[in-house]
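First the structure, in the form of structure tokens, and then the observations on it.
A single protein chain has been removed from this complex, and every other one stays in its place.
Our next item is subunit A:
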Amino acid sequence: MSCNSGTCQSSCYKDEYSVTDQPPATANYERSNDASLRGGDSNGQNLCIKCKVNETMAATHSAAAAAGGDIGRFCADCFRNNLFGKFRFAVTSNAMITPSDKVLVAFSGGSSSRVALQFVHEMQQKAQKNFDASRDRSLPVFGVGVAYINESIIFPAASNDLNQAVNDMELIVSSLAPPEKQFFVVPTQNIYSPDCAVGKNQLTELVAAVSDATGKEDLLEHLRMLSLQKIASENGYTKIVLGTCTSRIASHVLEATVKGQGFSLAADIQYVDARWETPVVLPLRDCLSEELNTLCSLDSLKTIEVLQQPRSGINGLISSFVQLLQKDNPSRESTILRTAGKLTPFHFNRIPEDGHDNGHSASQRRQRKYNLKPNESLPPKSFCFICNSPLKKSSNTSLDGFENGGTSAGLYTAACSSCQYQILPKDPSSLEYFYSLLPKSMADLENDSRNNHNISVLLDLAQKMQWPAAGSRIKGD
């Protein structure tokens, strides 16, 4: 049913996987029989569906047995390989990490980002090994940094809890060396200025100005991204790795749908999101959170859950709905991702071709093997200045009926309808004030080099009261 559209090869990857993994009757079946004979007491049903030699995790690990789906049918080794395989496939087929890169792993302490960190580390180790072994040492080893965004100013945590958590994370990161990984702990207010006190005030006021619970959460998510971008650009990182997994994306698909962001949805759920100064990559896009949790408990990867915030408002409703659906049908999250994966991605949903490692034809050749769907060549005209989602041309006709409000009308049209509703203040008079609270440090950050979606430009224009048509903000790149 899911495969009849003809364009879904890439997204059916998982299906093919499981299909080939089924014992296709004859030869394999005999082999497994042999194995069970040799193995003595174990019968065919308890054997890993992949290697048919070892016992399944359902039999050996209680954690895996509790998890649903296919997890319990692999042995621990095959499960690990399978998961890492998905990660590696995502990385290589989308040119996420090249030897000359310096990648920044966003680490929240949760299991998804923990696994992302682990896998990036393993990949780096392998690269290091190859580097040490090769004679000409032509391919350098990519660098890895780790960043934790400290949001304690918004979600106050007990200070010893926070210190403990940060210490634990530091320990995790340092135990992954060599090669050495730099660990950043950066508070959210740093997006304003180096002077913490000013930023603190502005940030708390900004967050307090958003009345909608869901809007607040979404704004924070965006600020987190700005923080990561800032760390990356200040420290010379060329990619940002997020641990976003299938389950999270499935929730995001519904969240975006419910918030009326159907147009921009396709931008958020691809392997690569290069609309930022530093491209963001999602190598765990095909991994379920259940699998990642299982891996963490299997390999005793330490996670720090103290600081995790439960999702609220619309987002909370959706994540519990998705959990319910997933319980009902273990492939539901993959189906949701697959549906949304069929939407047309944007031109920025791949690593920009030029300006990156021109010299490494060998690695490039490998990455060309799997090509993305042909992306649309026309870049969208503008981006929402809050959530940075591409705007549809006609979506500027606001539902809220701001026809003629001078600057404020212009400001409204520069945001997507979702941000207009749930983040921007309803009262046009307080809009200017809201703007003054937005992080201005972005001005230095992504100034002239890339002239799109630039908050500083936007603010300047707003102050000069000469609001241009929303379309003229980007000049193409």
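In the analysis below, a residue touches a chain if its C-beta (ideal position, glycine included) is under 8 Å from a C-beta of that chain, and two chains touch if they have at least 3 such contacts; residues count from 1.
Criterion: contacts and distances are computed from a predicted model.
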item	value
Undepicted complex member, UniProt protein name, chosen from "Elongation factor 1 alpha-like protein", "Trafficking protein particle complex subunit", "GMP phosphodiesterase delta subunit domain-containing protein" or "Cytoplasmic tRNA 2-thiolation protein 1"	"Cytoplasmic tRNA 2-thiolation protein 1"
Residue touching the undisplayed chain, where the options are A:F155, A:F321 or A:Y433	A:F321
Candidate in contact with the missing chain, chosen from A:A76, A:L265 or A:I423	A:L265
Interface with the undisplayed chain - residues on subunit A	1-2, 4-7, 214, 253-254, 256-263, 265-266, 313-314, 317, 321, 324-325, 332, 335-336, 338-340, 342-344, 392, 395, 399, 417-418, 421
